[in-house]
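A single protein chain has been omitted; all remaining protein chains appear in their positions.
Chains here go by letter, A, B and C, matching the order in which they are written, and residues are numbered from 1 within each.
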Amino acid sequence: MMIGPDLLNLAIYLPLAAGVLIALLPRAKEHLSGPLALTSSLLAFIPALALYTGFDPALPGMQFAQDLPWLSALGARYTIGLDGISMLMFILTAFLAPIAVLSSFTAVKEHRRFYYASLLALQTGMLGVFAALDLLLFYVFWEAMLIPMYFIIGIWGGRRRIYASVKFFIYTMAGSLLMLAAILWLYFDHQSRTGVYTFALTAYNNSAAGGTGMLLFLAFALAFAVKVPLWPFHTWLPDAHVEAPTAGSIILAGVLLKMGVYGFIRIAVPFFPEAAMTAGWPIAALGAFGVIYGSLTAWAQDDIKKLVAYSSVAHLGIVMVGVLVLEPAAVSGAVLQMVNHGLSTGALFLCVGMLYERRHTRLMADYGGIAKIMPAFAAVFMIVTLSSIGLPGLNGFIGEFLILFGAFKVWPCLALVSLGGVILSAVYMLGMYQKVFFGPVSNTANKELPDLKVREWLCVLPLLALIVWIGVYPNFFLRRIDTAVNDYIRLAGGPRPVFSLAKGEK
Amino acid sequence: MRPLLLTAAFYLLSGAILAGAAGTVLLRRPLYCALSLLFTLLATSALYILLGAELAGLLQIIVYAGAVMALFILAIHMTGQDEPLKTPPLPRLLLMAAGAAAAGLFGLLMLAATRFFIAFVKLAPEPYSVAEQAGLIFGRYTPQFELLSLLVLAGIAGAVVAAKKKL
Amino acid sequence: MIHFLPLTDSVPLAHIVGLGVAVFAAGAFGFLVRRNLIVLLMCVELMLNGANIVLVAFSRAPASPDPQVWVIFMFAVAAAEAGVGLALAVLIWRRLGTLDIDALKGLRG
Partner (left out) sequence: MEGNFYPLLKWMILPPLAGFVLNGLLGKKFLSERAGGILGSLAVLLSFVFALLSLSDLLNLPAADRLLRDTLFTWISAGPFTVDFALRLDPLSAVMALVVSGVSFLIHVYSIGYMHGDKGFHKYFSYLNFFVFFMLVLVLADNPVLMFVGWEGVGLASYLLIGFWYEDPEKASAGKKAFITNRIGDAGFLAGLMLLAAVMHAGGVYALDFSTLSANAQLAAGASFAGVNAAFLIGVLLFVGATGKSAQFPLYVWLPDAMAGPTPVSALIHAATMVTAGVYMLARMFFLYEAAPAALDVVLVTGCFTAFLAAVIAVAQRDIKKVLAYSTVSQLGFMFMAVGAGAWAAGVFHLTTHAFFKALLFLAAGSVIHGLSGEQDLFKMGGLRKHMRTTFILTATGWLALSGVPPLAGFYSKDLILEKVFTSGAGFVWLTGLLTAALTAYYISRLLILAFMDNYRGREHAHESPAVMTVPMGLLAALSVVGGMAGAAWLLPFLQPGAPPEHHSALMIAISVAAAAAGIIAAFLITGRRIGGGHHAAWCPRSLAAAWPRLHRLVYNKFYVDEIYEALLLKPLARFADWTFRVPDSKVIDGALVNGTARLFMSLGRTLGAAQTGNAQFYAIVFMAGLCLLLAAVLAGYYL
């Protein structure tokens, strides 16, 4: 098969097909559901990888594009395609999905068929969001993705899973409805101006200005900000993360949060460049504030998972600064940082899940001295922690560095505030690491914990490899997003003016 | 027929219909109400025929006055609720509110009807042929007709299920 | 004085509409004040009848057979409604031993 739209469709729909198949398995064959899900998500990774290698970084615009009639009466078309940014998100999703599946082999014991079917359906939804180039298609994937996630948290979650899943669902749904309203406004407005009903993304670039543009931008921005999650729309995240099963947390942190940022890049900012130019600073300021705020709240946690969840608020805050500053280096950094956060936070959740499976607690106070009992695990956790802190040589640094350096040229204050997060991230992450891994083994229940097993190594190693790879040779990834980043900045009416460094009066 | 007779027949029928309606609403024993309703329906069918809607008029007698009213009377006898209910009279407020609502509805609808004062309806005109109406039913209104058949089917099923002793 | 009644073979459309509206309003009033479930259903039939009269009138004023067809459709609706409604009434009577509408308060919020 040629590397083209067929392969793209294959990568998107293969998991869903496998999911349906798994859901239809007879009860007696339930034990096959896990291996089957793993195989299919791995199989779906192959076309995604082929697409990634076949992606031409020099070409502007969308690649592997396909445009078919879909709901002709509405003017909606089945349009898919990838540019550098969505390509990176796409491969990240396809990469994390098998890890998420593999991580749940022992953790999930009930309703396994339905569980893996949900996970695979979720994968299709996420891949679809990144590939969709039609607003209606985007919206359908966006909403469709919510449902399996809702089930995953609500059925296989922790003690307060119902509360968490309903909160997650209503919160995101409220945002989505605003987005739907904005989409419909755009749709009818476009029809009244041109006489054509269409949902094509390209038709709406720079589509409204002035007060209307601002209102519509804010509607989209709110929907995406909830997903990011931008302070103060973040409180669903700790609950959802804490209650979700490990795989759910990995996907949630690794991919779902990226969709908010992706929405800004693909929709909110290019559609309303004028509004984004005006409202960009306040929103980025919320992001920068979230860096400090998320770090402080993370510091105050006793629960490891909650700590990681709040650290996500901080990490995504800095990404928002990078996305809205419209400076090439910063935007590239933000896109890369989305991947980095997916890898390192995904790996963190994976590791916390491994601990939880052994001890059934997530409170730091219940641990201590684990490094002595599980040295390999401690080493893995250390690398992941350092990646999250943004240590140079690992992936986190590259993204943060580019964002800070790019943003500093335009908004020095926000960059400096975000820099505060660099210090604080070390405070809370190393504090957590110390409480869990260092010190004497005080709790006898911890004495006999087994170190990493083969399956767990298989989960962790690909993540570690990428963490190091991106840190050492990020250009492999940066090169592929450069064109798309420039397109984005052009559509957004950027780059923004650089602040004046002219010699002062003194 | 002479115009005077037709006009007189129209107003007489109107009076009968109104009287029957009043009886239905005001009589205390349900059976009397039913009979009064039957009277109204029959008078209405006569009105239909007078207005040239012969098919509707005849169907009114068969379906409404015949089948539906038979059901009502049957239901009254089945439940044996032929005596007026021995409940305290309605609160005055509710009565006044209901009267106001009905009167308001009447007034407003009449207000709307004044727009048609200029038009006149010829009595006893040439009726539309059954074939013509059948053509409509099975032509333009086929989907609605089919939907209606579904509704009736659902009604039958519902009625059967609801009336079953053990549910 | 002589022409108090239009002594032709025509009546004003408004008079027929008025008749229909009056029947409808009477049914509505009955629906609001009566207590017996079966009588309530009768009042509903009355309201339907009032609407039918208006429809028939309009099939003559701007001449068109369509409203008459709708009337025939209404018969079917009314028949179905009466069938289900009465079946429910019987069911309720069996359950509660009364047809008093005030006994049915299950719809409370």
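Everything that follows uses one rule, which is that contacts are C-beta pairs under 8 Å (C-beta built on N, C-alpha and C of every residue); 3 or more make two chains touch, one makes a residue touch a chain.
Since this is a predicted model, take the numbers as computed values, not measurements.
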Absent chain's touching partners (shown only) are A, B, C
Out of A:Leu21, A:Met277, A:Ala426 or A:Leu449, the sole contact with the unshown chain comes from A:Ala426
Among A:Gln63, A:Thr79, A:Ser249 or A:Ser332, choose the residue that contacts the chain missing from this document, as touch is defined above. A:Ser332
Which one touches the absent chain: A:Asp67, A:Asp189, A:Glu274 or A:Asp482? A:Asp482
Just name the one of A:Leu59, A:Val196, A:Ala365 or A:Val498 that touches the chain not displayed here. A:Val498
Selected from A:Ala203, A:Leu296, A:Leu363 or A:Leu449 as touching the chain missing from the view: A:Leu296
Touch residues of chain C, complete complex, unshown partner: 28, 31-33, 101-102, 104-109
List the chain A residues touching the unshown chain? 167, 170-171, 232, 234-236, 293, 296-297, 299-301, 327-329, 332-333, 369, 371-372, 386, 391-393, 397-398, 401-402, 404-406, 408-409, 412, 415-416, 419-420, 422-423, 426-427, 430-431, 434, 437-441, 473-475, 478-479, 482, 485-486, 498, 501-506
Residues on chain B that touch the omitted chain in the whole complex? 94, 97-98, 101-102, 104-105, 108-109, 111-112, 115
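Keep in mind that, in the parts below, only the chains that are shown with their structure count from here on.
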Could you tell me which shape the graph of touching chains takes: line, ring, star, complete or other? other
Using mean C-alpha positions as chain centres, tell me how far chain A is from chain C in Å, no decimals. 60
Rounded Å distance, chain B centre to chain C centre (Cα mean): 5
Could you give the separation in Å between the centres of chain A and chain B, each centre being the mean of its C-alpha atoms? 64
Counting only residues that touch at least 2 other chains, which ones in chain B make the list? none
Within their complex, state which residues of chain C touch chain B. 5-19, 21-30, 32-36, 38-39, 41-43, 45-46, 49-50, 52-53, 56-57, 59-62, 65-66, 68-69, 71-73, 75-84, 86-91, 93-94, 98-100, 102
Sites on chain B touched by chain C in the complex: 3-4, 6-7, 10-11, 14, 17-18, 21-22, 24-26, 30, 33-34, 37, 40-41, 44, 47-48, 51-53, 55-56, 59-60, 63-64, 67-68, 71-72, 74-76, 78-79, 81, 85, 87, 90, 94-95, 97-99, 101-103, 105-106, 109-110, 113-114, 116-117, 119-125, 128, 132-133, 136-137, 141, 144-145, 148, 151-152, 154-156, 158-160, 162-163, 165, 167
